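Only one protein chain is missing; all other protein chains are in place.
Take a look at chain A:
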């Protein structure tokens, strides 16, 4: 790791109030400043790679709120992720990691097939029974938590059912390539359907290649650099063949990762060109505010918006989603306090570090309660899963949807 990146931290502490884990613990070891110092002292030989040190670092959500707060340009979250990634170096992936990263994610068909029993399980009513009997309590906790997070899965993943080419409605203004994202396609296919529909309504021809693969973020998190590069190459090749104005995604996590492709394959002009075309859906929709406004029908509802870390901190997109919500006639928009504070989802963090994730989630739900809004809107599948669970447990009655779902409802004029 680049030593200069570490000594650039001048320890001013400006990042402390932004860090969710510091806010919960008040521990320097759980702050961005402390994390940078731990890695630095490790490199300087003052500390060694103790279990405890790794444990401290693993409490970081990689939400990058610290990066937004740091005037010196230090990104503690990224440094921790980079450190973890370098340390693991793709060596010694666990059996589960190997299975998921190498055998499932690069092959959407297999991934989807793997989840089929889950759907069956949900649809036969087995899930209800299991939940009622508390059978999950018999399994190791992570599995139980995973089970609790999953909403009802759609009958079939979007990747299998969406047309490769969705024509533009009315006059065609251009082409966008749609990047599906595993979780969006598997779990939130309705939101992604709405995304495609909105693009088409605005005159875009939408191309959704079937042979795209996972964005690679899970590989990155596990230090599986080889797997990451493989994913990047595949996607760059797949999308390179499409003459698209933009490559659009409605998954904040994928968007952040895709925008890094140029960096992952340094010196590869095609990867750089790919990244340059990537847009979050809210960015594209915001280009066409007035046309959208003309199409939207009233929805009398009070809404608030949660900034996903991967959209606000990693991509710097904050205004567009809010502007879009305000476009909808009848919507009363209420700003959420600390809207860009992490919800605790953070990839698989909520499974790996359930206690901290719950504390962060509870704080988030409290801010949502304070707005009095009836509906929470956000733009990333991880947040949708985590917040859906949090709302169900702590604030039932408040619904949650993806930005594009709400816009699509407004197109239909039905809440």
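By our rule, a residue touches a chain if its C-beta (ideal position, glycine included) is under 8 Å from a C-beta of that chain, and two chains touch if they have at least 3 such contacts; residues count from 1.
By definition in this document, contacts and distances are computed from a predicted model.
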item	value
Listed names "histidine kinase", "Anti-sigma factor antagonist", "FAD-binding protein" or "Carbohydrate ABC transporter permease", matching UniProt entry of the absent chain	"FAD-binding protein"
Hidden-chain contact residue, picked from the options A:47, A:225, A:242 or A:411	A:47
Those residues of chain A which, in the complete complex, touch the missing chain	4, 7-8, 10-14, 16-17, 26-29, 33-34, 37-38, 41, 46-47, 50, 52-53, 56, 70-73
